[in-house]
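Here the complex is missing a single protein chain, while all its other protein chains stay put.
== chain A ==
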Amino acid sequence: MPELSIHPARNSSGAFTSARPFRTPLSRTALGAVALIAVLAGCAGPTGSTAPAGTEPVSGGILDVSISAEPGCLDGHGISATQQQFLGRLIYDNVVTLDKDGEIAPYLAESWEISEDGKTYTFRLREGVTFSDGSPWNAEVFGQNLEHMRDPATKSPLAAAYIAPYVDGTIVDEYTFEAHLAYPYTPFLYALAQSWLGMNSGKAISESPETLCQNPIGTGPFTVEDYRPGQSISYAKREDYDWAPAWLDGEGAAHLDGVEVTLVAEPVIRHQSLVSGQYDLTENLAPQNAAAVQADPNFVYENLPRTGSPYVLGFNLARAPFDDLAVRQAFAAAVDTQAVTESLGFGTYTPIDGFLSKESKYYDPTVEGVLTYDPERADALLDEAGWTGRDADGFRTKDGARLTVEVPTVESSTPSPLLVQLQGEARKVGFDLRIIQVPQAQLTELRYAGDYDALAGVWHTNTTDVLFIRYHSSEITGERIGQNSSSVDDPALDALLATARESDDGPEAAEAYAKAQHRLLEIVPGVPLYENPSQFAYSRTVQGVAVDTSHPVPVLTYAWKAE
């Protein structure tokens, strides 16, 4: 999901260096100036006491959280919103989870077996788990959930695609469920660990599925008490909760009495209301505020990469000029990723030069250093490719036609700062990058019609199968909508990606994924730019905030507020 957010100091090169001053074109100037004043004015934050870490958890209290957007529907099966990663963890449990090392671990399933052919999954479910409406968790409910995800009436934009290979299920006994897949699909368990695939009450699914958006019923540590769309969500703890995954290192009900989540759309306001103490935690702290919050001893700042596809400007290989490998290589060599990333993220973004997040399983570090900034090589490649002419504006031409790249993006008050930067970089070697601003609905249509030269975006998921989703030829939008917006159609890559998703986790998958990552460097389906960051911050009075490895978002099950 695309979003302007941040990035992590975890990786090698991303330490926080100089935060550049605001670069605010046109209409953004006013906001920028005000924001700057706000930052200055906000330096006098509260001087509350800092609770020492490691003390005994305190029970009670409501945690006030600000979020940057609100999905409009709280049923994970029916939405694809980024915020669901965080919101889903409050009310839902999943069949399995990823532990601290990113390995599949028990959750609502105690154990599972995968058949030799990889097509049958037998889950042994945890007993004694109940939904907040009192109904039980069992094999029948697991089946109902899978059906609910793919029921067209759910209008699922994401969950249904994740379980696409699911054919049907058998209820072996009350707590044993057998899922039958059409073909071996190792990402199945990973998908089941994602927030969008949390388990809903079977009673609610069968009796009142239309109410799940506004009143979702899960087995999680909190329940939705009051949902005011576009404004806030009030959660209350479930007193009888007792089935948290082992990696959370806790047991029983949540420490907090509740969580109050409020939509605060403006980044400046999110920052200011955090430092003023109005909120304890913000789910999204804009990069321009990172330095101020980091410098403040009263706050914890987290900057973690989301696994999956990093931020990439993806080329459209199905049409000129990017149907020519040399032009793609030239564009990639023309962009000074380091400089672009540095200024865009105020030093908080981590540049990347491969097509898979470094935090993803099976990331192969040997891809690094291949796609590098080399403007001379870019010029040479374009000369060789025949783009030797220059028009009056200094852009390259071939047979009288200008070397033009059209990049549609969502209309907003300010043109995408990233695209403006790329425009400048590309111009140096003679590309005319045109930013086409259109409304969201039209962008969706352009995308599915393949009417663009390049698109910028990220795609977060907890499985390395993201490479299949993004670059396998079967994911090119045709009769079916897919996410291979680069129209990569490469038999060698297809074979590697198919092998990888069908292999069990292990050396075979690792080898196939490594080869696929290298193959992508040869195809150059885009310019990798920076890791897709999850940037959040919270007051030091909040303790016990855990971070999920499926999605690097705060998990509040055993968080507590120091007095």
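Everything that follows uses one rule, which is that contacts are C-beta pairs under 8 Å (C-beta built on N, C-alpha and C of every residue); 3 or more make two chains touch, one makes a residue touch a chain; residues count from 1.
The criterion applied here is as follows: contacts and distances are computed from a predicted model.
Remark: of the listed names "L-lactate dehydrogenase complex protein LldF", "NADH-quinone oxidoreductase subunit D", "Acetyl-CoA acetyltransferase" or "ABC transporter permease", the one matching the undisplayed chain in UniProt is "ABC transporter permease".
Checked against the full complex, the one of A:E103, A:D117, A:E207 or A:E445 touching the unshown chain is A:E445.
Checked against the full complex, the candidates A:I114, A:I171, A:L248 or A:L263 give a single residue touching the omitted chain, namely A:L263. For chain A, the residues in touch with the chain missing from this view are 1-2, 30-31, 34, 37-38, 41-42, 66, 72-73, 78-81, 150, 152-158, 160-161, 164, 210, 213-214, 228-232, 262-266, 269, 272-273, 276, 278, 438-445, 447-448, 455, 457, 459, 469, 479-483.
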